[in-house]
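Notes follow once the structure below has been shown.
Left out: one protein chain. Kept in place: all the others.
And now, subunit A:
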């Protein structure tokens, strides 16, 4: 461990120590959800969960497995993280700053970022039992679609149906409307579970930040529940094979049920 120069005494005072050999993965994931200035960091035994919210309508969570020692803790801090080769994140507890030790080529940089009281993240109450429709797609095909979406459209309409058009992304822009249809038997479609036809619209401005996570991911799970709430879950595989997840929850603009 490049940061082993820290003494045992130093280490003991922290209630949270998270270590990464390569901070780039963390950096990329955090960039994928950093559409607001502040993020809530939640450290558990299983890893780090970082939450960013927007206008009570959108929530993004990043789940990162890091070597974590210490207690369950939660704090809020700036979501921009400096990238370096090796990273150790340490936290003394309530009121203390988040200390980042960044090491590259023998040079250690110490960053202390002030923490704040975290607000309770919104509970979108999105649970598996309420899910009406679910598809899992390979990200490549969605990446292309999202890069071509008509940005003059205020909404992105998602139609999921057990029959044609199966899975459809629609935009309504200045020059007309556009539809992207993914058939259920496409080889890009890994899972297709749609129980009933649902059409929902989501503000394009809310979904736009999710394209960063999409760019990093190799698979995407798209789920809607009975209320029309949207859950996008992105599976991100790091260079070293480690898996992280980023998920987005978005509430619908209008609910149209056919």
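Throughout what follows, contacts are C-beta pairs under 8 Å (C-beta built on N, C-alpha and C of every residue); 3 or more make two chains touch, one makes a residue touch a chain; residues count from 1.
The rule is simple: contacts and distances are computed from a predicted model.
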- Item | Omitted chain, identified by the protein name its UniProt record gives, among "Replication factor A protein 3", "Regulator of G protein signaling 11", "Proteasome subunit beta" or "Cell cycle checkpoint control protein RAD9A" | "Cell cycle checkpoint control protein RAD9A"
- Item | Touch criterion as defined above, residue of A:131, A:178 or A:235 at the omitted chain | A:178
- Of A:130, A:147 or A:195, the one touching the omitted chain in the full complex: A:147
- Footprint of the hidden chain on subunit A, which residues? 141, 144-145, 147-148, 150, 174-183, 185-188
